[in-house]
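The complex appears here without one of its protein chains, the remainder shown in place.
Order of writing sets the labels: A and B. Residues in every chain begin at 1.
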Amino acid sequence: MNRVKRVLSSKQMVTLIWVICLIIVWEIAASAIQQTKRTPENVLPHIYQIIDSVFSQKLVNGSQTVSEIVLSNAAVTLVRAGIGFLIGSAIGFALALLMNMFLPLEKIAFPYLMIIQMIPILGMAPIILAITKDIDKSRIVIAAILTFYPVATNTLAGFKAVEKEKHELMFSIAAKKIDVYKKLLIPSCIPYFFTGLKISAPMAITASILVDTLQGGGGLGCMLSQSLKHAMSIYVFWQIVFFSAVIGILSFYLMSVVEKLVSPYKKVRG
Amino acid sequence: MENGYLNTGASPIKMKTSENTDRDKLNTKKRNKINKINKESITTVLYPVLFGVFILVLWQTQLLHKVLGADTFTLPLPGRIVNIIFDNVPAVLKNVQATVIVSVSGLILGSVLGYLLGIVAMAFPKWGYGGISIASAFTAVPIVAIAPILNNLTQDFSDDPNVRSMLAKMIVVMITCTVSMSINAYRGFTELKPFSEDLMKSYAASKTTVFLKLRVPNSLPYVFTALRVSVPASIISALVSEYFAEYIIGVGRQIRESIVLAQYATAWAYILVACVIGILMYAILLIAEGVILKGRRNR
Partner (left out) sequence: MLLAKKINQDYSRDLLSETEELESGIKIENLSVQFPDKNGGEPVVALQNINLEVKPGEFVSLVGPSGCGKTTLLRTIADLQQPTSGTISIRGLTPREIRLQQKFGIVFQNPVLYEWRTVRRNVCMPMEIMGIPKKERTRRVTQMLELVGLYNFGKKYPHELSGGMQQRVGIARALALRPEILLMDEPFSALDEFTKEKLHLDLQNIWSKTKKTIIFVTHSIQEAVFLSDKVVVLSPHPGRISAIVDINLPRPRGLEIRDTIEFNSLVSKVRNSFEGV
């Protein structure tokens, strides 16, 4: 009896029940809308309708089913987001490292980093597209910019968070600067680095999708806007919505997994 | 290592063997104060300002274009951008007003709602926290997807497309703000210093009293943590949701429209305006935080 009780009150159960409640609310709303609209799928289809479309074999634009469209374009978007993410993380890490090494650089760059946080990068998307004139490059650039800020600030915080005594220990054994970095500063900033990565991974994906919407050339966002304009089945839209949400959440967990692999020593935080 | 704490000890001044006169003491005091203001603070402000000016000069003289491989059409000169703003002040203000109304009202409504949800979650911890975590999944859905859905859902709200769009945009803004605030409020209510709840219990304080006198003040720093994220996010959400709205208004929309019409200078002008809005709102937030959280140790 106790075991059953424990399972019922576990965290996973709570999550599951919430998800079920949400689905119920959705279905109710969808039914309500069904009563009043001509084309209810445009507004809020039933969940089973969406699931149905995932498995349907109907060809939607002459050569692909709905799922195929979503998946093939997803690959395109994700690859670009991924490249931008990697570039942004590398630059963010390098910048944080340099800022920690050279105080003047830190003084120069810090306010600008803050400004980048405040200005709406996503709003700059069209401009960047116009400058680079290449949809692929611009996707990568934007994903890189969005990644680089959280990674740089978090990694820098990691460097600064090292206890004074650790620095003093290094000083007392007359360690050279490069040793201090190699053995102390870089390993200690890894948890903070991953915090930055966890924040920016979903953002990079969002950015990539957004840029897609501005211009053709494949990708989830492009399909999203086309589907909205009814160039193809509206279920493409809905599938993309769910798919992108899932991918966003998964990317977060992916970062956690990578972190566990890289740093097995980290104790589980409450 | 030389700049750090390891040398904060005395500088190698020889100790005065004769008595220090009052005048000497005063001079030392003044000198120390001026030294302190001079060194640290000035370089902190000076370096970035110099750098910014440097970039501006590069830009105006078109050296920047050569570096980036852009042309003055897509990357107009700063002078031109500023001119456009001043020439079109009424139009700019109208769009700014639309964007700011959307983002600020979404911010306030979303944050208040988030705080209330945090209270609910605190009252029913097991279900509440799970619920909030699920809600945070909503932020993983890109705005590009949420905005059109909301546009469709609010179709029947009003006959005026302006009002309809505004509602849709506000809801988009509200979503991020609510989620961010609810999680932080919940943490603020529950991450108390050890034994503070026990202390309250020992006074036989009622739950409401504990709430009002302990949890709410404790939650204020967390509220500002949430706001530091929500304020920039609300602006970005407002701008992006304007892309998808029915009614053509707002700074973000103008950026898009200008680019579509290949009027890049206007687009840059609106980008500059967007940046200014972002910086101003964040500055207001920081000032508010400084005033409200005055005197607290860990901000």
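The working rule: contacts are C-beta pairs under 8 Å (C-beta built on N, C-alpha and C of every residue); 3 or more make two chains touch, one makes a residue touch a chain.
Note that this is a predicted model, so its numbers are computed, not measured.
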| note | Which of A:K133, A:K166 or A:K260 touches the missing chain? It is A:K166
| query | Can you list where subunit A touches the absent chain? | reply | 163, 165-166, 168-176, 179, 183-184, 187-188, 190, 263, 265-267
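Throughout what follows, only the chains that are shown with their structure count from here on.
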| Approximate Å spacing (C-alpha centroids) for the pair subunit A, subunit B | 20
| message | Help me check something: in the complex, which residues belonging to subunit B touch subunit A? | response | 1, 3-6, 43-44, 47-48, 51-52, 68, 70, 74-75, 126-127, 129-131, 133-134, 137-145, 148-149, 152-153, 155-156, 232, 235-236, 239-240, 243, 251-252, 255-256, 259, 264, 267-268, 271, 274-275, 278-279, 281-282
| message | List the residues on subunit A that touch subunit B in their complex, please. | response | 9, 11, 14-15, 17-19, 22, 36, 42-44, 103-104, 107-112, 115, 117-124, 126-127, 129-131, 164, 167-168, 171, 202, 205-206, 209-210, 213-214, 221, 224, 228, 237, 240-241, 244-245, 248-249, 252
